[in-house]
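The other protein chains are all here in position, but one chain of the complex has been omitted.
This part shows subunit A:
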Amino acid sequence: MSTLRIFNGRIIDPANGRDEKADLWIRDGVIIETPVDGTKADEEIDAKGRIVAPGLIDIHVHFREPGQSHKETIGTGSQAAAAGGFTSVVCMPNTSPAADNAGTITLIREKAATSSVVNIFTTGAITKGLAGQELAPYNAMVGAGIVAITDDGHCVQNHEVMRRAVEYARMFGLVVLDHCQDYSLVGGGVMNEGEWSLRLGLPGWPRIGEEIIVMRNILLADLCDSPIHCQHISSGGSVRLIREARARGVKISGEVCPHHIALTDDHLQTFDSNYKMNPPLRTERDIEAIIGGIADGTLDILCSDHAPHAKYEKEVELDQAPFGILGLETEFGLFSDILVHKKKAIDMARLIELYTSKPAKLLSLDRGTLGVGAQGDVTLIDPDLEWVYDKELSPSLSRNTPFHGTEMKGRAVQTIVAGKTVWSL
C-alpha cells in the first residue's frame, strides 16, 4: 500500500461543493478519507498557496494515432496533456483510418494503456469514414469503450442521417458531439468572413455556417429529447441560440476553445497559418458574446481542440495549410488569464468546475471529483503564477501554436494521475 498526503492546499472540488483548506489523501491511487489515527503518508506534497483540484479534463483533443504519428502520438500527446494540468483527455475519431469501428477503438485504447501518462477516453465516429452517409456501429464501439460519438473535423450535412444518429445513440446513452459547419455556406472558407477576409482576399467562413448547424442541432435535440453538444463555438450568434434553447429545456450544450476568446481574425493579416483555425477566429463582438455565455452558464465546457501539425505541413500557402493549433499546454493559462484575471467573468472555482465536474457529467466519466473512492487524479494550480509559454519546451511532436511567448496568469503546476505525479513544473 502506498499513501500520498497533499497538505496546506485549498481544495476546490465543485462536484462535492467543497472549497476549503484541508488535506487530501490518496491510497493506492484512490482518494480516501483523511485518516484520524495519526497515519503517516509514504509521500507528502506541500500545496501551500496552491489550489488542489480534481484532475482537469479536456474533452476535445486530436492525438493523431493511428495514421499520423509524425504529428503526435498518444504518448507525446498525453505528456502535453500532463504538462497542461490534464489528467484525462477525450480523443477525437478523425484518425487514419477513422475510429469508426471497434477494432480501431481497441487499438487506440491498447496504445493508450501502454504509452499514455494520463487517462485516455475515446470517441467513435457518427458515420462510417466520417463521410456523413451511413451510421457507424455504435453498439460495437460502445463495447470497445467509447464515451461519445462525433464526426469532428467533419459535419454530417444530411439532416436525416443526423436525426437517426441522435435517435440511435440515445439507446446507448451516448452524447452526440458535433462540429457545426454547413458546407454549402462555408465552401472553401479559410477565415472569418468579414472586413479582414475582404481585405486579404481570402475565402470567408461566415458565422451562419456554424449557426445554422447549431440551430439544426437544437431542433434535433428537441425532437429526439436527446443531448447534442456543439463543439468549439466561435460565433456570438451560436451563444444566443444555445442560451435560448437551454432556457426552454433543450438538451443542447456548447464548448469553447481559448483561441476563440484570445484572438481575432485580424491576426490573419500576416497570413500566418498558426492563426488558421476551424471554426475560424472571429471578432471582438463574438468574443464578448462567448465570454458572456461562459459567465452566465450557457457554455459550460472548456477544451483545447489540440490539433498538432508538422511544421512542413503548416509552412505552405495559407489556403493550403491545415486548420488547427496545439492547445493542451496553454489552454488553462489562457482561460485563467482572460476569464478569471482580466475579464473577471468567472472565479477560479468556476473555472475548475468547467474543467472537471461539468465535462465529467456531460460524458458520464468517472472522473472530475475528489470524492472518497474516486480515482486519485489531482491537479495542483497556482492561480496567480505569471508565466510565458515557450513552445520549444513542449513534449508535443508539433510546434504549431500562435501562443509562443504569450504571457499568462494562472497555471497548473503539478499533475497527479491515480496518486502518481506524472508532471510537475
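What we mean here is this: a contact is a pair of C-beta atoms (placed from the backbone, for glycine too) under 8 Å apart; a residue touches a chain by one contact, two chains touch by 3 or more; residues count from 1.
Basically, contacts and distances are computed from a predicted model.
Per the UniProt record, the absent chain's protein name among "(2Fe-2S)-binding protein", "Aspartate carbamoyltransferase", "Branched-chain amino acid ABC transporter permease" or "2-oxoglutarate oxidoreductase" is "Aspartate carbamoyltransferase".
From the options A:L202, A:L281, A:L380 or A:L397, the residue with contact to the unseen chain in the full assembly is A:L202.
Within the full complex, the residue among A:D42, A:E315, A:D366 or A:D390 touching the omitted chain is A:E315.
Where subunit A meets the omitted chain, the residues involved are 187, 194-195, 198-202, 270-271, 312, 315-320.
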